[in-house]
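A single protein chain has been omitted; all remaining protein chains appear in their positions.
Read from first to last, the chains carry the letters A and B; within each, the first residue is number 1.
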Amino acid sequence: MFTVQQIAETLGAEAAGDLSLEIQRAAEPGDATGSDLALAMSPKYADALSGGQARVAILWPDADWQALGLSAAIFAPRPRMAMAGVTGLLDKGQGVAPGIHPSAVIDPSAELAGDVSVGPLAVIGARVRIGAGSVIGPQCTIGMDAVLGEGAYLRDHVSIGARVTIGDRFIAQPGARIGADGFSFVTPEVSAAENARKTMGDAGDARAQSWLRIHSLGAVEIGDDVEIGANSTIDNGTIRNTRIGSGTKLDNLVHVGHNTRTGTDCLLCGHTGVSGSVEIGNNVVLGGMCGVVDNIFIGDGVVAGGGSKILSNVPAGRVIMGYPAIKMDSHTEIYKTQRRLPRLARDVEMLKKAVSKPDPSD
Amino acid sequence: MFTVQQIAETLGAEAAGDLSLEIQRAAEPGDATGSDLALAMSPKYADALSGGQARVAILWPDADWQALGLSAAIFAPRPRMAMAGVTGLLDKGQGVAPGIHPSAVIDPSAELAGDVSVGPLAVIGARVRIGAGSVIGPQCTIGMDAVLGEGAYLRDHVSIGARVTIGDRFIAQPGARIGADGFSFVTPEVSAAENARKTMGDAGDARAQSWLRIHSLGAVEIGDDVEIGANSTIDNGTIRNTRIGSGTKLDNLVHVGHNTRTGTDCLLCGHTGVSGSVEIGNNVVLGGMCGVVDNIFIGDGVVAGGGSKILSNVPAGRVIMGYPAIKMDSHTEIYKTQRRLPRLARDVEMLKKAVSKPDPSD
Partner (left out) sequence: MFTVQQIAETLGAEAAGDLSLEIQRAAEPGDATGSDLALAMSPKYADALSGGQARVAILWPDADWQALGLSAAIFAPRPRMAMAGVTGLLDKGQGVAPGIHPSAVIDPSAELAGDVSVGPLAVIGARVRIGAGSVIGPQCTIGMDAVLGEGAYLRDHVSIGARVTIGDRFIAQPGARIGADGFSFVTPEVSAAENARKTMGDAGDARAQSWLRIHSLGAVEIGDDVEIGANSTIDNGTIRNTRIGSGTKLDNLVHVGHNTRTGTDCLLCGHTGVSGSVEIGNNVVLGGMCGVVDNIFIGDGVVAGGGSKILSNVPAGRVIMGYPAIKMDSHTEIYKTQRRLPRLARDVEMLKKAVSKPDPSD
């Protein structure tokens, strides 16, 4: 329960009307009841707002809140920024009780800060260290010698492998796997796949062979303010650590391969997969279902549209799309021509006839 | 153990021969032993059936069961419908014992119907309600205030987040995650990715910024007769609930983003990913590895071929394919021309020479 004034102060936003009104939860403009905060940051919500029962709303700047029938209003110049503030304030969480649940299995050598909460049936290994204010959800496993900073928040069923190190304010959604072994195998002699990659198409005469496993001796190293989505996976490095830079966020079902390093403040959207030994710069955004081949680099500030398959190095600042990914505007131009392809083919047929016809004396 | 007569009655199918014969399990025609029910719903299985030891089989209509050497037969006009009936009858399940396993951790305020089974090491939160006849598998976590209808069947390691509501006859495969937080972040000022989306290719001069988190205050709301595949993820809505309509089925490793709503009786096949705030109609089929961009709609009855990346609204009834997805027949026509592209390019070169040649006086 917060007053309008408390919410406005949290957002650093201006407010008007009865600032002592109390808010229970946020709601869409048409669903809001008298104790809700209606979220109506654009004039397009004005009608829905009038149709609902809201007495308080967050509005676009300069909105005429009284004409909208409200008793109080907060004004938000950048709507999604206001959403960040309001939702952070009103989040009811998942209900992990304070303290250590008696069913959790915690190695006596683990060092948990005094106020750490651990949910039912979590497993915490030898010499693990967990910083102040952290919440470890039910069913999580944290492997030996792993280190988590302050304010970690793990939902349920999260795996943190042995020797993984993580900074402050880490968030992991259910089923995130940090520190699985890398996918790294070798055949005794050169394999068909190696030949095909080298020649771009010829498997050569490699004989059938079995795969030998290269173990992962490295771990995963994660900066501050990182969030990992549900059922996403980050593999251990082979010798050095795989690394996720501070401020980087991974959506659900994202995979980051062994040895790969991302910079700071990147977004990797749902189902994106990054192979091993990739270097990703800062502020890179990979849309949903992007794929990145191994052993390349992606420069700072690159933005890749959804579904892009990135098969070669990408210079900083480039906006790309496609399979294989190229500059987005080139991709769009090619794509438009492609849709005219059947007509183009007919034109060429016609031209061939026209060009061969003019000289009937041949 | 069922008699031929019991199976035929369950299927509502005609049968012939010794209807009192008892069946232990179903088998492929060539593998079937004397106590098995051979599944041979098409004449192409006749030889394999004769080669096996089956005494009872499900056959195509009007099959001459005696000539096939059988003692009894059931006749199936639509084979896969018969498969639904037979496999439902003979499924041996996963063996969760009746009752509550003593190792499960159940909040005293949770309300479970009298005949609910809970497997070992499951965690059930405060005020959770679970309907009659439900089976909660080992290692599942059900968050506070979640509601499951009657006849729920959860395999192991399933996550149900706080405040999720689910109808009757829900099925969740291992590792399904319902109610992870949505992937929603905002930068203080306009970001490069926002610019690139608006201009379709130009990142503009946005400076590097960090991401602020928009929390998910909504939950997930699921209708009746829904099934969610192994390791699939459905995220909470931001304000309103994410919604899965009755009768909709998700395959493994499928992702449904925050705020998205699917209609009834949809199929989302393996690895398909739907972004946030998408409206999907009824009876929509998305093949494997489809991707859907955020904030679009997909009309009733749309069918998308495997691998489609859907980047704009799709009207009802359309059959689509490709990246970006377009009408399947246009895609096929473009694709066929594409394969002739290298020859087309050579033709154009030739034409250019032919057209420039005729006038040697230039």
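What we mean here is this: a residue touches a chain if its C-beta (ideal position, glycine included) is under 8 Å from a C-beta of that chain, and two chains touch if they have at least 3 such contacts.
Predicted, not measured: the structure shown is a model, and the values here were computed from it.
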If the hidden chain were put back, which of B:16, B:48, B:81 or B:100 would touch it?
B:81
Just one of A:121, A:136 or A:244 touches the chain that is missing; which is it?
A:121
Touching the missing chain, which residues of chain A?
105, 121, 123, 125-126, 139, 141, 143-144, 157, 159, 161-163, 175, 177, 180-181, 183-186, 188-189, 191-193, 196, 200-203, 208-217, 231, 233, 235, 238-240, 253, 255, 257, 271, 273, 275, 289, 291, 293, 309, 311, 323-324, 326, 330, 333-334, 337-338, 340-341, 344, 347-348, 351, 354-355, 358
What residue numbers in chain B mark contact with the hidden partner chain?
25-28, 31, 39, 78, 80-81, 83-84, 87-88, 90-95, 101, 103, 119-121, 137-139, 155-157, 171, 173-175, 225, 227, 229-231, 247, 249, 251-253, 264-265, 267, 269-271, 282-283, 285, 288-289, 300-301, 303, 305-307, 317, 319, 322-323, 327-329, 332, 335, 338-339, 341-342, 344-345, 348, 351-352, 355, 358-359
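By definition in this document, only the chains that are shown with their structure count from here on.
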Can you check how far apart chain A and chain B are, centre to centre, with Cα atoms defining each centre and the answer in Å?
23
